[in-house]
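Missing here: one protein chain of the complex. Every other protein chain is in place.
Then we have chain A:
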């Protein structure tokens, strides 16, 4: 009985893994097949007959995919940096200092979790036009930072409340400034929470189509997701190219994920210290 339970658990987890990875797998194998082979047998592996790199060639020829990649990367990394930095700072202020309107401020920031930022798209676009930020990467970075902050503040302030007051006070007596306490003592201790927030925010930003389409559709600031859309037409879709572009889009996000999840694990092990 006791040996059965882990076996069952593994079975369940394996099933879930297969289900979760199946679409990715289908995208990958089909990106290496000729167009006809994709439709004839979508689930077959590429063989000598059906193998083709035409999709990748199309992607390489049409449009500047390296630039799109770079744009997506800049937007994602910069947004995450700002979300983590400002989110953690706001969370620290809310959890550490008693000031008038503290609770109200916390509630106001948490409100953003419940109201989707896309409702404000028109206003945001007007604002970006007026400030001349349309068709710049800054437009996207700012919007994504705003979008990510509420949840970041919410999660991080809960974690920061858990950091012992004595520890911070010991730092104060040791002569640390409030900034040093924040960066040197509190941030390392909430690293698991930082990693969680980063992972939560990374995927939606990387995959977003809405804001790049509205705020930065120009060629030189196109993100990868938007760039891939050129292959999807109203009547004809170049599946080879779409699947190839998507396959390549998976890679960087996977690298980022591995980086963060390593931090996450290291954070958890060092967080085990009382």
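What to note about this one:
Criterion: contacts are C-beta pairs under 8 Å (C-beta built on N, C-alpha and C of every residue); 3 or more make two chains touch, one makes a residue touch a chain; residues count from 1.
In the analysis below, contacts and distances are computed from a predicted model.
Not every chain of the complex appears here, and the one that does not is recorded in UniProt as "Sn-glycerol-3-phosphate ABC transporter ATP-binding protein UgpC", selected from "NADH-quinone oxidoreductase subunit N", "Carbon-monoxide dehydrogenase large subunit", "ABC-type cobalt transport system, ATPase component" or "Sn-glycerol-3-phosphate ABC transporter ATP-binding protein UgpC".
Screening A:49, A:126, A:158 or A:174 against the full complex identifies A:174 as the residue touching the chain left out. Across the entire complex, the residue among A:28, A:185, A:213 or A:230 in touch with the chain not shown is A:185. Taking the complete complex into account, A:164 is the one of A:57, A:102, A:131 or A:164 that touches the chain left out. What chain A contributes to its contact with the hidden chain is residues 164, 166-167, 169-177, 180, 185, 188-189, 270-274.
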